[in-house]
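A short worksheet on the structure shown next.
All protein chains of the complex are present and in place, except for one that has been dropped.
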Amino acid sequence: MYSDKVMDHFMNPRNVGEIENADGIGEVGNAKCGDIMKMYLKIDDGVIVDVKFKTFGCGSAIATSSIATEMIKGKTVEEALQLTNRAVVEALDGLPAQKIHCSVLAEQAVKSALLDYARKNSLQLAGLEDFDPTEDHHHHEEEH
Amino acid sequence: MKKRVYLDYSATTPMKQEVLDEMLPYFTEKFGNPSSIHSFGREAKQAIDLSREQLAKSIGAKADEIFFTGGGSEADNWAIKGIAYANRDKGNHIITTKIEHHAVLHTCEYLEKNGFEVTYLEVDAHGRINIDDLKSAIKDQTILITIMFANNEIGTIQPIKEIGQIAKEKKVIFHVDAVQAFGNIKINVNDLNIDLMSLSAHKVYGPKGIGALYIRKGVKIHSLIHGGAQERRRRAGTENLPGIVGFGKAAALADENLEAHIQHVKVLRDKLIKGIMEKVGYVRLNGHPEHRLPGNANFAFEFIEGESLLLSLDMLGIAGSSGSACTSGSLDPSHVLMALGLSHEIAHGSLRLTIGDFTTEEDIDYVLQELPKVVDRLRQMSPLYEKVKGGQK
Partner (left out) sequence: MKKRVYLDYSATTPMKQEVLDEMLPYFTEKFGNPSSIHSFGREAKQAIDLSREQLAKSIGAKADEIFFTGGGSEADNWAIKGIAYANRDKGNHIITTKIEHHAVLHTCEYLEKNGFEVTYLEVDAHGRINIDDLKSAIKDQTILITIMFANNEIGTIQPIKEIGQIAKEKKVIFHVDAVQAFGNIKINVNDLNIDLMSLSAHKVYGPKGIGALYIRKGVKIHSLIHGGAQERRRRAGTENLPGIVGFGKAAALADENLEAHIQHVKVLRDKLIKGIMEKVGYVRLNGHPEHRLPGNANFAFEFIEGESLLLSLDMLGIAGSSGSACTSGSLDPSHVLMALGLSHEIAHGSLRLTIGDFTTEEDIDYVLQELPKVVDRLRQMSPLYEKVKGGQK
């Protein structure tokens, strides 16, 4: 069902936890849908120097959060904004069709934390103009 | 090899060696078509007759009231559609519950699209229907009551005897999905006033792909599968000979061993429940405390999600199941857990562990040792648990 990469990130998730006095915190999803992702960013000079997450969700939700933190750690804010759910899926060697939305959630969580950072620092970040972290992206696609 | 602990007996069971031994000759040697009049056909026919008797005996029915099907789902579909269409002139109303298996629910929904009206009875927090609700749901147009004997997820057993009594008084046909109950509860279709009953072999250490529908003599029903004259013209198709032989044997074994089986699984199940309740916080037992299948344990662990729990257990060789939406690929968690009134979050964190004849005390000890650690690890990752620890809850 899941690739070895997914299982690795699920069983040994990287960067689990919280950051005190984080520069940006994002939370997406809701428990009703069965998944909540919370992302903490420490940002220094426009560079993400530390990132932590907590996730309530399925194996793929945990794995996507984990790999997303790895993918943005050490990157600039602008680079992190380029993270797409597709890139997350590729980095995990694929996800089952009905689990793609978990990767969307990971992208949203990162963006939502960056938005928080931007607001706190009164910055305008290109790519976040239309971003609405409360939008429901939990679509379980049906297989036919 | 890695340790493997199978605790998903309600999903399916391994076949017993005695059942396989019984079936083996019918694949390559005694392979005749039971409809054929030559010796190959006759020996096949005899084997089927014997199985039919074994099955009938195990539920207190007559052999000619047993009709073999391709499984429990076919039996449910046949019973419900077959009765609905055969009694269309009498009425169009069907009564069932909110916690039936999908084979019943989706069949009822299909009938709703085709001119039938269906009442889905609510259940209480433990998953039992209220008898008064049933009574008041019955009306002149009611042609069928279809209620499961015991639920596959939470194990809750319905008051079948009372329901049967009411159905009889009101002259409404009563179908029971006993796929989970069979082999776990003594069933006598006459004592319970059951008119039709669905069974499936793979839940009782028999083969997959074979089931049966008990149809009380005199009950008018349409066929679901038309064609040849098999099963006394009611269910067409060359008989699944080894499957039927295996089902007969499995039913006979289940009947013989019923008491010992119940005792064995109940002791282990109770140990499991007690252990988990002691070792893990924020956990509850779903389903009825007493009126439940002897081998069923269904827990709701707060703050975590079922699929990640299952996957973690699977890495440890422990096989269970969950009513989480993430497992099924559908948007909502199990309709059964929702019908109990559980919140989405709680329903998401459900874990069903079902115990069977091959489960050992060591298996349970292993689970009691590993499961609390897994729950803890996942909770450490959960943003919901954070709040509890932080005293926000």
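Think of it as A and B in the order they're written, each chain with its own count starting at 1.
The rule is short, and it goes like this: a contact is a pair of C-beta atoms (placed from the backbone, for glycine too) under 8 Å apart; a residue touches a chain by one contact, two chains touch by 3 or more.
Note that the coordinates shown come from a computational prediction; the quantities given were computed from them, not determined experimentally.
J.: Have a look at B:I185, B:I225, B:L368 or B:V388 and name the one touching the chain we're not showing.
T.: In the full complex, the listed residue that touches the missing chain is B:I225.
J.: Where the complex has a chain not shown, which of B:S36, B:Q141 or B:Q263 is the residue touching it?
T.: Per the contact definition at the top, the residue touching the missing chain is B:S36.
J.: Out of B:K45, B:R128, B:H175 or B:H202, which residue would touch the omitted chain in the full complex?
T.: Hidden-chain contact among the options goes to B:H202.
J.: Which listed residue (B:T238, B:Q263 or B:Q369) would be found touching the missing chain in the intact complex?
T.: Reading the full complex, the residue touching the unseen chain is B:T238.
J.: Just checking the interface: what residues of chain B touch the absent partner chain?
T.: 4, 6, 8, 11-17, 19-20, 23, 27-29, 31-33, 35-41, 69-74, 76-77, 101-104, 106-107, 109-110, 200, 202, 207-210, 223-229, 236-243, 307, 310-311, 313-314, 317-321, 327-329
Throughout what follows, only the chains that are shown with their structure count from here on.
J.: What is the distance, in whole Å, between the centres of chain A and chain B, each centre taken as the mean of its C-alpha atoms?
T.: 40
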